[in-house]
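The other protein chains are all here in position, but one chain of the complex has been omitted.
Chains here go by letter, A, B and C, matching the order in which they are written, and residues are numbered from 1 within each.
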Amino acid sequence: MEESLIWTEGATKIYNPRLPDEMVALDKASITIRQGQVTVLKGPSGSGKTSLLSIIGCMSRPTAGRVVVKGKDVAKLPERFLTGIRRNTFGFIFQQFNLIREVSVQENVALPFYPMKTGFTEIRERVDRMLDQFGILAKKNLKVKKLSGGEQQRVAIARALINDPEIIIADEPTAHLDQALAEDLVKILDGFRREGRTIVIATHDPFIFESNFVDRTISMRNGQIERVSER
Amino acid sequence: MILHPGIMALLLGSVIVALMLLYASAMGVKILLQWDFQSSSAGQLALERRTCLISTLISYAFGFVVLSGFLYVYTVDDIHQLFVGAMCAVGSLNANPIGWYVLWTKIGSFFLAAVWLALNYFDQRAEDFPLVKLKYIFLLLVVPVVFLDLYYESMYFLGLHPEIITSCCGSLFADSGSAVAGSLAGLPVKPMMGVFYLFLLLHSGAGILCLLTQATVFRYALSLLSLLFFFVAMAAIISYISLYIYELPTHHCPFDILQKEYHFIGYPLYTTLFLGVLYGLFPGLFQPLKRLASLREEVKRAERIWVALSMLALTVFALLSSWPVWFGNLTMQGYY
Amino acid sequence: MIRHLKILEHALSTIVRRKYKNFAVIVVYSFTIMVLASILFLSHSLKTEAANILSQAPDLIVQRTMAGRHELVPENYVEVIKGNRGVGKITPRYWGYYYDALTGSNYTILGVTGALPEMEMVEGALPSRSGECVVGEGVARARRIGVGDELILVNSQGLGQVFEVAGKFTAASDILTNDLIILGERDVIDFFGFPQGRATDITVEIRNPSEVQNIAGRIKRDLPDARPITKQEIIRTYDAVFNWRSGMMLTIFSAALVSFCILAWDKATGLSGEEKSEIGILKAIGWDTSDILELKFWEGLVISLTSFLLGLIAAFVHVFYFGATILAPVIKGWSVLFPSFKLIPFVNLYQVFVIGFLTVIPYIASTVIPSWKAAIADPESVMRS
Partner (left out) sequence: MRKHLIFIGITGLELALLAVLFVLSADMVRTKGQRQMNSKSQLVALLGLTDLSLWTEARYTRHPSQADFFTAFQDFPAAIEHFPAGSIVAPLPSVVFLKKK
């Protein structure tokens, strides 16, 4: 059995606690993410997928419970340490591409490196290699807003991978894509899996959770884990 | 009151910084009261984020304190013409002795803010916010000094009355007999020199022992010696170093050495002195932090650097201040 | 180091992206700095010039006051003053003011005696005989006269008197001589109708500068209605006057600075949705709060440093190459005769330091809290939009 890379125990996320608009987004979720596997969080919108994803991706801290990433409890970590783990361990693919539209492709992809100690030359080389890999090297000096949807998606993925992350987290990656692009994406994600990376995807798109590269599916409803099925 | 651009700049800056720190300390109090590391509530997260703002505010304030120290000395020097008998900044300061307090509060806030920033540095290194309470209690000590500085500064400048022509008889009888003393009297040269080099030697000795051993006592000794050395060095500058730099046997001014006529020698001199004393103070001050498990290694690592920097800075200071004594043109035979 | 450069790089991207807005900010900021710096440069160089040239002024001037007003000095005071040891040449001066109804301006008329050596700043000659005069540039301009023309003034009897313009002060000496008319001493006495044996005041030369105060004291004792004014007092007064003057104008123009800071505050707090989402993105891809704060710091630094340097350069050129044209009307007031400012560029780094303090600190202070508010954006927010 593969090693569990991330596990949570009773992870709870409550927004606006003790206020009239209190909302329990995540209710005592305990899950395990195993190394090298593709895990899908499945469920309708509002089921707590995104909250769980952001907690295991060290984007936010749970209100209660434990979250252990690579053997380290991150539930109580100050934000700057969370940031440190996030930028060294994770690559994120968002529902929206979340690119800075007025800035060049090259800079968008390089941005995760800016607060780190990597030199300009090295960044440039890695960015070029990455863009080349996705076939958009020729457009590296264009502003993102000049690119087509498919190209923007590739930029977003290139950015997620630029720091060579162990774990890739994707939040509804196909929500804004047409069929052809979605197939493209699945192909790319499958490629990552072969490289041995761990992938966590939150989605309600059957095209993803029914495709055969998925190892485990975790179904969620109302902030709780409903069922875990392994292929 | 003298409506002088430099005075306006100083007062404006001091008011702004005091307000910034007031805001910071209000938030500090809030943090002290509500801090609960075990809680994961949104409120706690907001407090954690606030610490980031407070440390930014204090870094800016620290930068301001350093710059305003220079601006203060310059300004005081620039207005000395307005006072009968004032030959340099000392004359302006004597014209309203509160001016000297301003100097002390500025030096005080420099050291306090530096210590705060060092505390903050350690706090941010550890994953469990070990120093939060200490940091904000200490902040509440720093802020009054900054306000005291603002108060003294305002009182000093408001209390300055330039001696200008009066209608009846010129300025000369307006303030009869109270012409400002232009210079400071220095301590006797030769004993002062001895004390200066003795303390320098003691400081280096303590520094070397700190680097060689782990004994706490040497670290406390180093800090104490650094503190004493600060006063010894100030006295030495007034007593004889300035004389050798000016090559005048009677000019005891600690400020003129900042000027172009003396090749700005005062800048490296004071910079090395302040840094040397500051880094020398740190090891002793931060000894208690070693009791915290999450910081012990961090403090040990920083300590070695501090001791080394302190010794380096004070060595440079000693060389700079000895240079004119050994190689200058002034001979002080008659003045020993 | 490299990390800071990269954050600077992105700060510049951010600035370039909103180029019109930031350009406008830089223009306004530079202009404010230029005005403040111009005031300081102008008053500092006037102050330095005054201190330098007035160092040649008479060591001591003895005036007489009576009933609290200036009164003509009896010439026999000269004898009394002469009794003090260490006193050099003592000269009674004859001078006064003249209101010229024709041009609506005030002149200063000063009498000279004896043969004066040729002076570099005089075109033509100094008055060598009765009926000759030397005029300042301002007088010449107001009356449209030059060397060789005639200057008609109305004397104390109400009669027009003609003086031949023997010489004219060059424009370079404006700051001292603009409204000056130099006549022979006898001519001044007759023109104003001075009573016999009275002068306007007395200048005293003193050999040992450290004795000035003592001698002034003794004169005051011997002649209780005398008002001795020492050269040091004059210089000190000018220093205070120009400090006051620049301080006053700084106070007035700091209104511009304040409104600029409000602008900066507004710009920093009124983050557009786009900017907010950008900060969210940066945080999501691994930027920490402190990195965003640094980004904002660099943005502020780029804007304030650029504006500061541009403003300084503009102020320098404005004051020393264009004669402070923007400020001149403010300083000019109602003076009919006003010297052109051909200033000698006395500047020092202290001025620059003060300007930096006055302009950059309020800007930084007005942006720090808004920057922080922007920086604490939740990284998670980008997943919830």
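Convention: a contact is a pair of C-beta atoms (placed from the backbone, for glycine too) under 8 Å apart; a residue touches a chain by one contact, two chains touch by 3 or more.
No experiment lies behind these values; they were computed from the predicted model shown.
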item	value
Contact partner of the left-out chain, one of A:106, A:174, A:198 or A:217	A:106
Per the touch definition above, residue among C:263, C:310 or C:369 touching the missing chain	C:310
Residue, one of C:81, C:135, C:182 or C:279, that touches the chain absent here	C:182
Contacting the left-out chain in the complete assembly, out of C:31, C:194, C:265 or C:346	C:346
Missing-partner contacts on chain C, residue numbers	5-6, 8-9, 12-13, 16, 46, 49-50, 52-58, 61, 63, 65, 67-70, 91, 93, 97, 105-108, 110, 112, 116-117, 119-121, 136, 138, 169, 172-180, 182, 201, 203, 229, 233-234, 237-238, 240-241, 244-245, 248-249, 302, 305-306, 309-310, 312-313, 316-317, 320, 330-339, 344-347
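Everything below uses one rule, namely that only the chains that are shown with their structure count from here on.
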item	value
Category of the chain touch graph - line, ring, star, complete, other	complete
Of all other chains, the one whose Cα centre sits farthest from chain C	A
Centre-of-Cα separation between chain C and chain B, whole angstrom	34
Chain centre separation (chain A, chain B; CA means) in Å	50
Distance between the centres, which are taken as Cα means, of chain C and chain A, whole angstrom	64
Interface hub residues of chain B, defined as touching at least two other chains	49
Residue numbers of chain A (touch at least two other chains)	79-80
Sites on chain A touched by chain B in the complex	15-17, 61-64, 75-81
Of all residues in chain C, those that touch chain B in their complex	39-40, 43, 51, 65, 68, 213, 216-217, 220, 226-230, 232-237, 239-240, 243-244, 246-248, 250-251, 289-290, 293, 350-351, 353-354, 357-358, 361-362, 364-365, 368-369, 372, 375-376
Complex contacts: residues of chain A adjacent to chain C	50, 53-54, 59-60, 79-80, 83-84, 86-87, 92, 94-96, 98-100, 102-103, 107, 111-120, 123, 159, 163, 171
